[in-house]
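Note that one protein chain is taken out, while the other chains of the complex remain in position.
Coming up: chain A.
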Amino acid sequence: MSEVDPWDALRAATRARVGLGRAGDGLSTAENLRLAAAHAQARDAVHTALDADAIVTALGERAGPVVHSQAADRAEYLQRPDLGRRLAPDHGLEAGEHDLVVVLSDGLSARAVQDHAVAVVDALLPRLEGWSVAPVVVAEQARVALGDEIAVALGGRMVLVLIGERPGMSSPDSLGAYLTFEPRLGRVDSERNCVSNIRPPDGLTYEGAAEILAALLTESFRLQLSGVELKDTGAALPSGAG
């Protein structure tokens, strides 16, 4: 081995776990524990339940009802994405007329919603002057498409779902935002627009996300559509998120 570590420059160019310490052929104890810790964070993000009461409290007078999908628990949620897209009966949503319905959904990382979602709402709503926005719904065991049924029940022209994304080893708390014009049952991913990786300080900031979302929402409303035809809006829908 050289006395100068040739890895210094390369490590600076990637988050990949290069140049790890070995014990014989295997990984050293320290590296194994680092990997285990990263995996544990991601696992806990998937399996920790959303504290809906805390979100409702943080939303204050903007808070609407807490609803649940037809997936009874996390195990069923993970195996039956179809149930996570359907609203459980007795949801208590009252029909009205709104330009926008906002739904905060646990998705695959309740932690992302717990840590970031209310802050995104705080940054976004002041940018939507003149919009009628329904009380913010909190949804448990929810996939992106559950927002469609919620919006139909509330009478919303558009729906914005803020949802915990699939956690990576280095990103257990990434929040995604999906907007859909004229939501209804059966909307597909290509009819939505997505802003992903909202997780300051490593990912998008709250203000940055709110800026992009406000522009997208305004443009979507003007063009009366969302999805792949809403061009120049950046990110495609990541696969596996729906």
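In this text, a contact is a pair of C-beta atoms (placed from the backbone, for glycine too) under 8 Å apart; a residue touches a chain by one contact, two chains touch by 3 or more; residues count from 1.
Following the convention adopted for this analysis, contacts and distances are computed from a predicted model.
Enquirer: Can you pick, from "Putative spermidine/putrescine transport system ATP-binding protein", "Acetaldehyde dehydrogenase", "Ethanolamine ammonia-lyase large subunit" or "Rod shape-determining protein MreD", the UniProt protein name of the chain not displayed?
Expert: The UniProt record for the chain left out of view names it "Ethanolamine ammonia-lyase large subunit".
Enquirer: Can you say which of A:Gly64, A:Gly147 or A:Pro167 touches the chain missing from this structure?
Expert: In the complete complex, the chain left out is touched by residue A:Pro167.
Enquirer: Using the touch definition from the top, which of A:Asp53, A:Asp82, A:Glu97 or A:Glu229 touches the missing chain?
Expert: Here the residue in touch with the unshown chain is A:Asp82.
Enquirer: Contact with the hidden chain only, please: which chain A residues?
Expert: Missing-chain contacts on chain A: residues 1-2, 6-7, 9-11, 13-20, 22, 24-27, 31, 35-36, 38-39, 42-43, 45-46, 78-82, 108, 166-171, 240.
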